[in-house]
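Of the protein chains in this complex, all but one are displayed in their positions.
Coming up: chain A.
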Amino acid sequence: MRWVDAIIQGTLLGGLYAQYAIGMSLMFGVMRIVNIAHGDLVVLLALIGISLAAVFGLGPGFLVLLLVPIGALVGWALQRFILNRLVGDDPLPSLIATFGISIALQNAMLAIWSADTRSLDAGALASKSFQIGEMYIGLLPILVFVTAVILTAGLSMVLKGTKFGRALRAAAADRDAATLSGIDTKSIYAKATAVAVGILGIAAVFQATRTTIAPADGGGQLIYAFEAVIIGGMGSIWGAFLGAMVLGIAQVIGSRIDPGWGVLAGHLVFLVVLAWRPQGIMSRK
């Protein structure tokens, strides 16, 4: 029972990682951009959310409604004004740029919010849980997981079945050929990053209700998203979801073996996958 519980808790933890990872996977899959600032954007949106909640007394639901469009706008502007100048066959310029953005964001957040840790009060939601047999499962983790499934399925359906999704996949497969078919790739890229960062608006609210947030936390969030994307196979949306689950389960099982081993177990699984199947579990190659 102890291990079944660990797998369930790990899956639920993976739900949060999945919310970071699918956007990152989208950006890599479409534009070959590894967004180093991904984690910092989660932290930024969470801090904005915490401040909005404090000033206007908003609940988590309202915050999501505000943070998703804010995130989308931030993502769109980031792509439109900075990253679009750097996308190309060489992933290095955008890597360096997002690294710079990451540092700039951390410093800006430190100046605005100071180094204090903060969190969001989710009210009754945070403490509610169900009992199944001997196990207790929190309502909040379930909500996080269900949201992750809906986001992954939704994004994957948009990619498969809509005009926007086809344009994204076409631009990812061959940028010049997409242009020749009438696609304004820069505009499509800006929309893709808007989606990727918009999703972080949801993740930010969950993250801030689950745990505390401080301006320098972005790197820690980034590494989980990054590992999930690599485990699953770069550019595959369901791969990123699966990678997040693997990472979550590895972390929880690790911490059950020894409380200090949680994060380490996650990194170890990541390294094993990297050695055994560097293209990722879900990659077609």
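The rule is simple: a residue touches a chain if its C-beta (ideal position, glycine included) is under 8 Å from a C-beta of that chain, and two chains touch if they have at least 3 such contacts; residues count from 1.
Quick note on the criterion: contacts and distances are computed from a predicted model.
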Point to revise | Protein name as given in UniProt for the chain not displayed, "RsbT co-antagonist protein RsbRA", "Osmotically-inducible protein OsmY", "Sarcosine oxidase alpha subunit" or "ABC transporter ATP-binding protein" | key: "ABC transporter ATP-binding protein"
Check your understanding: Among the options A:170, A:192, A:228 or A:246, which residue touches the chain absent from this view?
Key -> A:170
Exercise for review: Over the whole complex, note the residues of chain A touching the chain we left out.
Suggested key: 163, 166-167, 169-170, 173-174, 176-185, 284
